[in-house]
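In this view, the complex is presented without one of its protein chains, the others remaining in place.
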Amino acid sequence: MIVAKRKPLTEIAEMLAPYKKVTVVGCRSCVAICLAGGEKEVKMLVSALKLKAKKEGRKQQFDGFVVERQCEKEWVTEVEEKVLDSDVTLSMACSLGAQTIGDMYPKHLTFPGLNTGIFGVPEEQGVWSEKCVGCGNCIIHTTGGICPIARCAKSMLNGPCGGSANRKCEVNLDVDCAWAAIYDRLKIQNRLDLIEQVTPAKDWSTSHAGGRRTYVREDARLTPHQKKGKEAVQ
Amino acid sequence: MVERKPKIVGFCCERHGMDAVVLSARTGKQYDASVRLVQVPCTGRVDGIHILQALEDGADAVFVLGCLEKNCYYDTGSIEGRKRVGYVKQMLSEVGIEKERIEMFNAASSNAWAFPEAVGKMVEVAKKLGPIGGGERQ
Amino acid sequence: MKAGSNLEKVFESGQFAVTAEIGPPQSANPEPLTHHAKMLRGYADAFNLTDNQTAVVRLSSIASAVIIMREGIEPVIQMTCRDRNRIALQSDLFGAAALGVKNVLCLTGDHHVFGNEKAAKGVFDLDSIVELQTFNALRTGGKQLGGEQIKDPPKMYLGCAENPFATPYEWRATRLAKKATAGADFCQTQAIFDMNMFEKWMDEVRSRGIDKNVHILAGVIPMKSAGAARYMKNKVPGMIVPNDIVDRMKNAKDPKEEGIKLCIEQIEVLKKMKGVHGVHIMAVAWEEMVPRIVKEAGLLPRPSTP
Partner (left out) sequence: MKAKVQVVLCKCCTEMPTLLDMERLAKVAAESDNVLSVLTVEAVCDGKQLAELVNDVKDKELDRAVVLACHKKDVSPAVLKAYRRAGVNEFMVELVNIREEVVLPHQDEPERAQAKAESKLRAALARARLLAPLEKQSEIMRTRNIVVIGAGVSGQAAAREAVKSGAHAILLEKTGKSLKAPGVILPNSTLVGAEGYGGNFKLKIRAGEKIEVLEAAAVVLATGGGWTQLKGPLAKAVKDAMPLYKLYEQLQAGAVPRGPVVIVDTPDPAGKTLKVQDYAWDDTLETAVELKKRHPDIQIWIVFQEMRAFGLSELAYKEAAEMGIKFIRYDKAGAPKIDPKNPTSIAVKDFSQGELVNIDFGSLVFASIPSNPDNEGIAEALRIPMTAEGGVRRGSIQRWPVTTPKPGVFVCGSALFPKSREIATSEGEAAGAMAGEFVKKGTIEFGGAVAEVEQEKCSACLTCVRTCPYEAPFIGKAGKAEIRIQGCQGCGMCVGICPSKAIELHHYTDEQVMTETRTLLGGDF
């Protein structure tokens, strides 16, 4: 899932300082699950911002709401009034949610309350680690199920580099060396032959390097005939 | 001019926490009358929102009183309570509010001095810091 | 001859090669380079010019190479994948070759978190092995990575680095084999302090015949102090410094002298080791010691310089 974390409140407060009326919108999907932008966080954020305003003697109004999935227009419509009724909307969803609101109401200001970080896995409660970078061309069937692009600091295809000490990454000694892990995994699977040959250069065109990506499922798209109202005309 | 009395709210678990409160009273301990307790079954029930809301509603200081961590009636409840308090402390310091205004205390039910001591500490903090944002002074 | 470099000639003639390292300055001033070039001329067969080593911004390795070539010594340019994508790597290879550089050492590169531009965005489009493969395809068939056929293939002698002391140890010889397959002509190893472990690695390398395809230059570092030994032991990932070496440095009356002595002893051992075709002396910020080490290790005179 998408893992995000709340921006420092100092940064959020600074962003919102010029505005009188702030609507905070959270999301019940990924960011709720990663404890960053669910109803609880929204409520606590609103409360903390109110306290700050009170402390500094400023008149600012904060209201919090939560939608099911902020990255989908239909859900955002539920809070449309609250959004448009404010001077600025603080999105407590991942950047996808913030951009959805922004795209829907282009004249309205929508600011991010979270830093969207990683495609992560909860290793344990409260710990998420990156395991995918969305390169668009998965190869983990050849690397023992471990992604070297996401889990190696240098995204090496022929690792590990010379900095792998005690099976840890030179960049962060708390992080396992992805290639040591790949080696170990393939060894127990008796498939070391997979990495004995040189893995050639990766085709990055399927990743963000190939430009902004759009995935289309033609059979799922509605034809102009199926669309309603203005959309159909377009 | 009458000295302004501090406003303190304590969320107290109904197990060791409340037992310690009762024992302190029964052993004749006296403490500042500025403290108002809200009983919860376990400090693990305390939500950061409760603490923040109490500050919004005018508390100068808020504390949470629970069982000792190794002897919590609900096994791990007071550990949860401590973590919640820690998170709110972090949030408060990010918005420029003194994190000393909130605190977690633990007590055994046989511990008569723990509660008065906690109150003493919180009263000191509340008197030193006063109401958030100045507020109405009496 | 693949590129006809001096280093290549020394290897091909079966002589024990010596290379050393020159760190380009953290400025646009070429003077330190010319100074070192003059000082070291004749004491090694080729000199490595590091490529923003440990991700610290320095004078570019290709420019440095040209500067020392003016002083009549041969460069080995290092080229990392950290700062260049495949376009820049191939373009820089053309550029270097055009300027007369004949040796290139292909590296993935130290991660930028260690350097002085920590906020950088690392490139890592290729890794060192694919870089080798790419350069090899360019020089042998004139074929670019993207498939384009070019007219005048660059002539270049290709090197790689390998660390026998990084985990998983049992994979390290295989990794060198991969580099050999990818096109490496020579290999510089990480600095060796644990001779037993290096010997073990060499056993594996020899048993697989990798030393027949790649000329191995054993890396050595003269240490200035016990602190340096401890630092390398504890702080540099993938470096193993046995306790007895740390102790020896610690107990020495004159640690600098002891460091030089130790380095020379190591070279003596390496000279006799089967499959080791030379040494690479990394006297970081202590380049002035290289002539003495080379001389006292009995490695003089060097075969005639070009």
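Letters are used for the chains, namely A, B and C, taken in the order the chains are written, and counting of residues starts over at 1 for each.
As a working rule, contacts are C-beta pairs under 8 Å (C-beta built on N, C-alpha and C of every residue); 3 or more make two chains touch, one makes a residue touch a chain.
All values derive from a computational prediction rather than experimental measurement.
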item: Contacts of the hidden chain among displayed chains; value: A, B
item: Residue ranges of chain A at the interface with the undisplayed chain; value: 28-29, 32-33, 35, 38-41, 43, 66, 125
item: Chain not shown, touching residues in chain B; value: 5-7, 9, 11, 14-16, 18-19, 21-22, 24-26, 28-31, 33-34, 36-42, 44-47, 49-50, 53-54, 57-59, 67, 71-77, 80, 84, 109, 116
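In this text, only the chains that are shown with their structure count from here on.
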item: Chain whose Cα centroid lies at the greatest distance from that of chain B; value: C
item: Whole-Å gap separating chain A and chain B, where each centre is the average of the chain's CA atoms; value: 37
item: Whole-Å separation of chain centres (CA-atom averages), chain A against chain C; value: 41
item: Where chain C touches two or more other chains, by residue; value: none
item: Residues within chain A bordering two or more other chains; value: none
item: Chain B residues within the chain A interface of the complex; value: 47-49, 52-53, 55-56, 88, 91-92, 94-97, 132-134
item: Interfacial residue positions of chain A with respect to chain B in the complex; value: 8-10, 13, 40, 43-44, 47-52, 54-57
item: List of chain C residues in touch with chain A within their complex; value: 81-82, 86, 108-111, 113-114, 122, 124-130, 133-134, 145, 161-163, 166-168, 171, 174-175, 177-178, 181-182, 190, 237-239
